[in-house]
Structure formats: structure tokens, C-alpha cells
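Here it is: the structure, laid out below.
Every protein chain except one is present and positioned as in the full complex.
Let's look at subunit A:
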Amino acid sequence: MLQCIFLLSDSGEVMLEKQLTGHRVDRSICSWYWDHAISQGDQQLAPVIASPTHYLFQIVREGITFLACTQVEMPPLMGIEFLCRVADVLSDYLGGLNEDVVKDNFVIVYDLLDEMIDNGFPLTTEPNILREMITPPNIVSKVLSVVTGNSSNVSDTLPGATASCVPWRTTDRKYTNNEVYVDLVEEMDAIINREGILVKCEIYGEVQVNSQLSGLPDLTLSFVNPNILDDVRFHPCVRFRPWESHQILSFVPPDGQFKLMSYRVKKLKAAPIYVKPQLTSDSGTCRLSVLVGVRNDPGKIIDSVTVKFQLPPCVLSADLTSNCGTVNILTNKSCTWSIGRIPKDKAPSMSGTLVLEAGLEHLHVLPTFQVAFRIMGIALSGLQIDKLDLKNLPNRPYKGFRALTRAGQFEVRS
């Protein structure tokens, strides 16, 4: 089980230390960790490292390193998953994560860790339960504390939910406007080779729900075409049987924003846009041109299109221009071409020359182009929500549905 958790700032400072068991982990482990990190150079550290004295789990979020130490054998995913949850909960509580906000609120962070883990074993990481034990430091409570002079952020009552059969929800939520929003958010991962053929294409999607509903509502969500889903994972609130038999999501939602389901869809045949890079090199210079355009028009506007790539180290200088959007080349030779929305009347293109190192005739290392885009209003996997039914509610709530697809790891090789 975890023996100690450190929060380290980017400059190597220990911002927070939480000893969890009788065995005290010395801070020197942090200097070992940094020495190790430096010795690895540019390479990212593996999330699980063995130091001479301890096994370390580490994740880095927004410049903050969450470091957990243990000496005993334990499931590695448990350590990592827990640290991820800690990071999520903290950023949820503090409205983002950075060095200053952690230092300003370190008492709350200690409080939270106290409730999340005891004696090295994770207790609860459910934000709804934690919120009832420790009030988040929001603006309202800050104002309130100034006015009333009582700045306690520890609530006086214990959460009722720990004892209820739906541990993710309290029973006594009251809203004047009952609202529920369902978002389909999909990410397309694809690899396209230099012939323009899709080597691999897959969609990872999430059903995100924002529920502001009174009492203990019971929801059922059904899809038009659930059979396209390859594999699904559910929030603990989803009942398994109805899905098993009819592919219906039946659940009592937690309060607020949560991820109801995530899924994967394989075997997609086409990408919504094409990116065609061309490189021809001749006697020390290389001519680069990239064409971008809409393929298989999804019927919605494609925007936030950017193409990023890293110029190989052997390129001395680059001169690139585009007919649409802007091209930026940073000193570390990474190029970003921001196109924005693809215009209807012309196909965006970028072209220019790369000057190679002396002595090199041809470019041997070919860059990989990473493409980003966003399409509002459509889930590219084709998944469609059929209907959402709500039971146990006093009045008719407002229901909203949205869909969004963006590029995940979308790369084009040249």
C-alpha cells in the first residue's frame, strides 16, 4: 500500500508531504527522483520507477508532480489510478492546478488527502462525497467567510451518501430548474500513410452528462444504434442488466458533471479531412507542400484545424507560406500551421523550402504531421441518442443534447 505522497513543484520544491503509514519516507527520495529525472534527459520517465529504497509512482499534471512511494507489492494501476483521481479532485476543488493555487490552499489539500486515503489504502475519491465533507473554496464561500467571519471549509455534517445505496449521490438535492445535458464527445485516432491510405482509424467516445436534478431521479438513455459500439465502460451508477439485455443505460445520476460511459468504435472507413504532404529534395534543399481539404463532407463545419510537425534536426532553415491561416516556426523547429475553419471556396495549402545541413543531398528523416480539428454537432462514429426518459421527478426537466468530434491522435506520415 502507498506509504507516502509528495506534491512537487516544477522547480523541485516539496509543496506537500503526506505520510500515510508508520513507516516514514524520508524526503531525500525526492532528490533521488530529480536526479533520476535529470539522468534520463529528454525522455519521459516511466510512471512506475524503482528507486534503491522505494517503488515510486509518478504522474505529472500542469507542472505538478504527484509522487507516491511504497515498499510493498501492490497493483500498479491502483497507485497510478489513485494519483490521477487525486489530481482530478484537486483541480476540481481548486479550479485548476498550478503551484500557487496548491500553496495557497495546502490546508484543504491536506484535508482532502486525509479523507481520500487512510493508512495507505484509498477510501473514497468520489467528488460528490468529498464535497460534502470538505467545502470547496469557491467565491461564494470566500465572500461568506469575509462577511460572517467564519471561514471553516469543513462542513458540520457528515455526508448522508456514505450510508445510502447510491453512494455517488445525496438524496436531498433541490433545484428550482431541473436540467440535464447529455454530450457525446468523440475523439478520432488515425494514422494515414504517405499514399493517403488509412492505416488505422478508431474512435474513442464518451457520454458526458451534466445533471442538475432534484431528489433521486431515475434516468434511462437509449441509442438508435448501440450495436456499433465495440467495447464500453460505465460509471458505477449504470445498472448492468438493462444494458446486457436491451442496450439501455439505466441509472441514478450523480449530481453535476460526470462521465456516464466511454466507448470505442473500430473499423471506421474514412476520415473527415485529408492532409497531403509532399516532400521532394534535391541537392541540399527540400521542397515541402501540404494540401488540406474536406473529404466525405460530414455536413457540419470543420473548424480549429491545425497541422503540427517537427522539422528534422538536419534542416537548417525553413521558409513556409500558406494561402490560408498562419504558419509558425519555433526555435525548436516545431512548425504549427493554424488554418482555423476550412473555407468553402479554396483548398488550404502550405508550401515552401527547407534548407538542409551542408553535405546532405536528401532528406532522410520524414516528419509526421499531427492534425487537429473539431466538428460540432456530429458524432463521427455515427452513434445517435434515441431518447432520454426521466422518472421520479416532480416537474418536467429541461433536456439538452450535443455532440462533438475532435481529432485525438490524428497523424499523417510523409
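FYI, a residue touches a chain if its C-beta (ideal position, glycine included) is under 8 Å from a C-beta of that chain, and two chains touch if they have at least 3 such contacts; residues count from 1.
Simple rule for what comes next: contacts and distances are computed from a predicted model.
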Can you pick, from "Beta-adaptin-like protein", "DNA primase large subunit", "Sorting nexin 7" or "ATP synthase subunit b", the UniProt name of the chain not shown?
"Beta-adaptin-like protein"
Please identify which residue in A:R27, A:R287 or A:R402 touches the non-displayed chain.
A:R27
For the chain left off this view, which of A:N119, A:N177, A:N225 or A:N328 is in contact with it?
A:N119
Hey, which subunit A residues sit against the chain that's not shown?
1, 10-17, 19, 21-22, 24, 27, 31, 34-35, 37-38, 43-48, 50, 55, 58-60, 63, 65, 71-78, 80-84, 103, 106-107, 110-111, 114, 118-119, 121-126, 133, 149, 151-158, 162-163, 165, 167, 189, 191, 193, 199-200, 202, 204, 230-236, 240, 244, 259, 262-264, 310, 312-313, 364-368, 370, 409, 411, 413
